[in-house]
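The complex appears here minus one protein chain, its other protein chains still in place.
The first chain written gets the first letter, and so on, giving A and B; residue counts start at 1 in each chain.
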Amino acid sequence: MAKVPEMELMNKGTTACPGCGAAHAMRYMLKALGKKTMINIPACCWAVIPGVYPSRNLEIPLLYTAFETTGASSSGVRAALNAKGIDPREITVVGFAGDGGTADIGIQALSGCLERGTDTIQVMYDNEAYMNTGIQRSGETPYGAWTTTTPVGSQKAWKKNPKKNMMEVVNAHGIPYAATVSIGHPESMIEKIQKAKDIPGPKFIHIYAPCPTGWRSDPSNTIELCKLAVDSCVFPLYEIEDGKYNIYKKPKNKIPVKDYLKLQGRFRHLPEEEVEMIQENVDKEWELLLKKEEFTND
Amino acid sequence: MSEMKIVSGNFAAAYGAKLSRVEVVAAYPITPQTEVVEKIAELVAEGEMDSEYIKVESEHSAMAACIAASNAGARAYTASSAHGLALMHELLIWASGARLPVVMTNINRAMGPPWSVWADHHDTLAQKGTGQLQFFCESNQEVLDSVIMAYKICEDEDIMLPAMVVEDAFILSHTKEPVEIYDQELVDEFLPSYDPDYKLDVDQPLGFGSLGMPDWYMDFRYKIAEAFEKAPDKIMEVNKEFEEVFGRDPGGLIEEYKTDGVDVLIVTMGSISSTSKDVIDELREEGHNVGLARLRTFRPFPVEEFRKLTKGVNVVGVMDRSYTFGHGGDAAREIKDALYGHRDVILKDYIVGLGGRDLTPKILKNVMLDAISLQDKGLDKEIEWVDLKINQERWRR
Partner (left out) sequence: MKTLSEEEVFRIVIDPKDHRDLPRAVITDCPSHLMTKTGSWRTLRPIVDLEECIKCGICWKFCPDVSIEVKEEGAVVDYDYCKGCGICAKECPVDAIDMKKEADYV
């Protein structure tokens, strides 16, 4: 696997929280894509991280857009470049949004963009809640998590719905490539994004990006959490290429989910039986993913 | 070579976009705008129009895609109507704040419920606060002309604002009239290609649309206000140039129809202006000193022009095909606002034709006669709803 490229396209002096996973996500993604990239970002943490007027912190052109429009804006940029006769392999168009702007309020625009085959990489940096507005639950918030809209309280109102599976959603659109990546595994993250860049058509990257502020974890544990998430199979690393599943990192020793949960304050209210249930579900999903891999590669 | 074609208002809009050499079209179908996008799709498929056509999945995405394309340096176009326009609301404001010359055509249609597909100005006028320029067309020719003109006005570096060119549902959108489709070369001379000062460019990485703290937000907004101040003169300048190149006057800010020295001024917008002009002729033959002002540019509102036009006028009768609940008819209120402190006139607001309620010459004549009668009897009521079931007899006799 290649080393992490040295070139920085993200400057220092961002207003990201200490230990911010989204900052890592952008940094590695830009290392993978290079200067010939145009990025559109809706309302999310990254709309604020570059700073207030007149600050910018990316060395690529950045279009801030309204919240629901990520996919549509990417289609607009790509259409303009096509109209100017610029080959899609020359300039990459990236729609970069949080889980809200991709999986919830942004899902319609994403679906339209993928369905009409826009040549773009749609990227979801997933910190598992609406972090920019103050940690409210999203469709990507995992089962059992505390958020401000799923507070625990006496009624045990933590999030009871499972995490929306965006990889399955995008795969249903028949796109050529989708991959989950983790900021704790930058080499493979960069490799997968570079792979996506060279494929014509719509691609999707799901980045696992811990948020110390929202997850109530120590800022120094951001990278550690990624390793635990992957090694416990909570966040498996896999690609779907033309419908074929490929799990590119299978943990040598699968660790228990509770080792992952215990570093995060947002799970500390969970009783034993809930943790067991989570473990069961993670195991079930993992087995299913292994089967998908086998089945689609026959 | 320019050619005369018998086309609908929708086709005229599509040809306007084609002649303007729009580079990106993003639109979602809605009755009665559908022929605009179908015609464009056909022209693109036949290789007659060199545009990227994004078949977006909603109107909100349509304007979002146009904004993004315009920011990337492409001339962008969309079209919608009623609920589709309402769905775009957030982005109409965004396009203005982002100072992007996106031009769209709106087919004026009533808002539901009840569901209605017929002519009504509420959809457009509910968006009058979004910072868009708004042009109301009377004929299909004017629709084509106005799309081309709008790009010229909006892409001027002093303006750089979005615009909507609006036409009445079915009356213009689906009715065929003779329209001159100009020679492409002539249009190219009038309208150069879009070349903005700043755009998405990998060789000059800038941010477009970031956070603005209270210490700068207001100053950015002030710049938009300044652009709107410059807009009326720019519109007239481009209008004059258009007339010189193409030989017809689309109407500028206000079209004045036999308004010299009148006692009574009737104000209309959109397609009812045509019928109204015939009625004005009839009334003048009968000895009434009455004229018509067709309000063509609603935003920026032609305040100075109205003040000039109403000098010596006793009564202003405004026909509004829209109504802001809890307030009044939109055009009447804006005219009153313009005249405050300047003219002492009797002004009456006639609410007409909502939801496509037909406005026959008879009804229009009765409205104008009512306005004329105010000279003697004074203002009876500020707002009059015309041709409701309850008062139909009075307006149709």
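One rule holds for everything that comes next: a contact is a pair of C-beta atoms (placed from the backbone, for glycine too) under 8 Å apart; a residue touches a chain by one contact, two chains touch by 3 or more.
Note that the structure is predicted; figures quoted are calculated from it, not measured.
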item: Shown chains touched by the chain that is not drawn here; value: A, B
item: Residue touching the undisplayed chain, where the options are B:G209, B:G252 or B:G356; value: B:G209
item: Sole contact to the chain not displayed, among A:T15, A:S111 or A:Q194; value: A:T15
item: Residue numbers in subunit B that touch the chain omitted from display; value: 97-100, 157, 160, 197-198, 201, 204, 206-210, 212, 216, 219-220, 222-223, 227
item: Chain not shown, touching residues in subunit A; value: 4, 8, 10-16, 18-21, 23-24, 27, 50-51, 53-57, 186, 212, 218-224
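Going forward, only the chains that are shown with their structure count from here on.
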item: Geometric centre distance via CA averages, subunit B-subunit A, whole Å; value: 44
item: For the subunit B and subunit A complex, residues of the former touching the latter; value: 23-24, 26, 51-52, 54-58, 60-62, 64-74, 76, 90-91, 94, 200-202, 204-213, 216
item: Complex interface listing, subunit A residues touching subunit B; value: 35-38, 40, 47-48, 50-53, 55-56, 58-66, 68-69, 71-77, 79-84, 91, 108-109, 111-112, 115-116
